[in-house]
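Beneath this line is the structure, given in structure tokens, with notes to follow.
Every protein chain of the complex appears in place save one, which is left out.
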Amino acid sequence: MVAPLLQVTGLGKRFGGLQALSEVSLSVAPGEILGLIGPNGAGKTTLFSTLVGLHRPDAGTIRLDGRDLVGLKPHKIAAAGMVKTFQNVALFLDSTVLDNVLTGGLMRHAIPEARELARRCLERVGIGAIAGKIARDLSFPERARVEVARALCTEPRVLLLDEAMAALNHAEMDAFMDLLRQLRAEGLTLVVVEHHMRAIMALCDRLVVLNFGQMIATGTPAEIARDPAVIEAYLGRSAA
Amino acid sequence: MSALSVRQALGLALLAALAIALPFAFEPRGYGIRILCLALLFAAMAQAWNIVAGLANQISLGHAAFFGIGAYTSTLLLIHFGITPWLGMMAAAVLGGLAALLISLPTMRLRGHYFALATLAFGEVMRVIGNSWGGLTGGPVGISVPFAKPNLALMQFADTRASYWLMLGALVVVTVIFVAIKRSRLGYRLRAIKENADAAEVIGVDTTRTKIVAAVISGALTAALGTLYAQFQFFFDPDTVFGVASISVRMAMIAIVGGIGTAAGPILGAFFVIPLEEIANQVFSAQAAGLSQLVFGVLLILVILVEPRGFMAIGPRIRRLLRREER
Partner (left out) sequence: MAVVQAILDGLMIGGVYAVISIGLTLVFGVMGIVNFAQAEFLMLGMFVAYYAWAWLGLDPLLAAPLAFAVVFLLGAALQRVLIRRVLKAPEVAQIFLTVGLLIVLENAALLMFGSGFRSVSTPYQTSSLQLGPLFISVPYLAAFAMSVASGLALWLFLKSSWFGRAMRATAQDPMAARLMGIDADRMHMLAFALGVGLTAFGGAVILPYLTASPTVGTQFAVLMFTVVVLGGLGSVAGAVVGGLAVGIIQSLSALVFPIQLQNLVLFVVFIAVLAFRPKGLLGAAR
């Protein structure tokens, strides 16, 4: 077994009276696609925000390639190679698509190289044609893809995708999954939050299930699909 | 954002020639040219404010702090040590930059109204210090720049046209810096912060450092312009150079009226606001004190309500209307 690239142990985060995350531990191997699922409010987005440094955890460690990231600001974590996309899409709305993506490239490159890289990222996610549009004028699926392109432009080692496939139709979703597999083949490690069960089952090597901020199961998609605790969490006690 | 087109370059060259030749149309020591000088100076000040407010959306109401520091620094160096204002201006820029750093460290996390309030208070702190530290500043009665025989070395001129060219040079320098920042990595980062600070951090923008760098540049430039003001007016007091209405709000207003975040906005704004104010003062001050300021306030409200992006947005708006007419 290879050493994990991302290792999270005993992560806890409390907001006032709400324990948003408790004792979350997971590890992601290099080149793996890990799926993160769970009912609404299970803490998936909070976990992502904590991993990239937008929230400081109350307990636990986050190691990327052995280096502890807890307490680092988001831009330091981005520099270390971990970036997330925003579930509700957080683009620079008054800038062009190209400038949005380019800004992600500035961490490691001067403007001309960042611009080239940004164009390539846009091509990769299949939206090279809208590079000149203002982000505000885009449709929601387009915005989600710009968000992914911008994250790619930071040249991450670990990419956290928060429902990047929401609002895609079936064909688009298949194309997007192909892209993710291709990125993985090039060495990128992915953690994916997604509601589409079909997509996540087809895409991920392993799944982690969160409920009420706690991990209730982990395993291959096939194992998870049979896990009684997961079925209960999704369907409620009566169905179990 | 590529290099200028030939047409743009020609246009700029023509504009530069006009700007340099303009004083010959005025009486060398007259009132008109003084207004032009002030318009140029305030355009440069608004441009310096624009770096932080226009690019990063950090709305400062306290830039008078840096301006006053600049005015006092060079003047005191000249009075006490006979140091030429040219060097004094450098010292002013350094101190202005330091002051910006000092106020940035605790306030950079603040956004929106909170940042505006904190900077407002900082400007007021400097005004109170200016008024109460009489031993240094001369206190509320003000301070005079020692008058020498006009010479370039002491930045004093018999001919107001020389001041005009100095102010014009200052405006060009500040505008070039603004444009360079806007097109640089710093500019992209500032815009990212303005549009979504969390997203900017997550994709690797050090938002705190970026804002501080911009604030220091803006503060340093504003202080250097304070020196030019002192050398132009020869007399000033804390309530003027550290004033909220006289400096901080006026700088901001000029940029807003012209078009916040754009390079041409502050220049358009200054050449509209400053002459208007002077004319209003000339016409009304005899009958009614306050009327010209009232006009100033009404104008600010109108711009905010009608077109908060200022004059710069009116051109495209008219063009869009015309295009619709054609169809």
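Letters A and B mark the chains in the order given here, with residues in each chain numbered from 1 onward.
The rule is simple: a contact is a pair of C-beta atoms (placed from the backbone, for glycine too) under 8 Å apart; a residue touches a chain by one contact, two chains touch by 3 or more.
All figures in this text were calculated on a predicted structure; none of them were measured in a lab.
Among the chains you can see, which ones touch the chain that has been omitted?
Result: the unshown chain touches B.
Any idea which of B:I35, B:A116, B:L186 or B:A199 touches the chain not displayed?
B:A116
Can you tell me which of B:P28, B:P146 or B:G290 touches the chain that was removed from the display?
Counting the whole complex, the residue in contact with the absent chain is B:G290.
Of the listed residues B:I35, B:M167 or B:A252, which contacts the missing chain in the full complex?
Touching the chain that is not displayed is residue B:A252.
Could you please point out the chain B residues that touch the chain left off the display?
Contact residues on chain B toward the absent chain are 53, 57, 59, 61, 103, 106-107, 109-110, 112-114, 116-118, 120-122, 124-125, 128-129, 131-132, 244-245, 249, 252-253, 256, 260, 288-291, 293-294, 296-298, 300-301, 304-305, 308.
Definition applied: only the chains that are shown with their structure count from here on.
Quick one: report the Å distance separating chain A from chain B, using the average Cα coordinate of each chain.
Computed from C-alpha means, the inter-chain centre distance equals 44 Å.
Under the stated contact criterion, what part of chain A meets chain B in this complex?
Spelled out, the residues of chain A in touch with chain B are 52-54, 73-75, 78-79, 83-84, 86, 90-95, 99, 102-104, 106-108, 110-111, 150-151, 153-154.
Write out the stretch or stretches of chain B touching chain A in their complex.
Residues 183-185, 188-189, 191-192, 195-196, 198-208 of chain B touch chain A in their complex.
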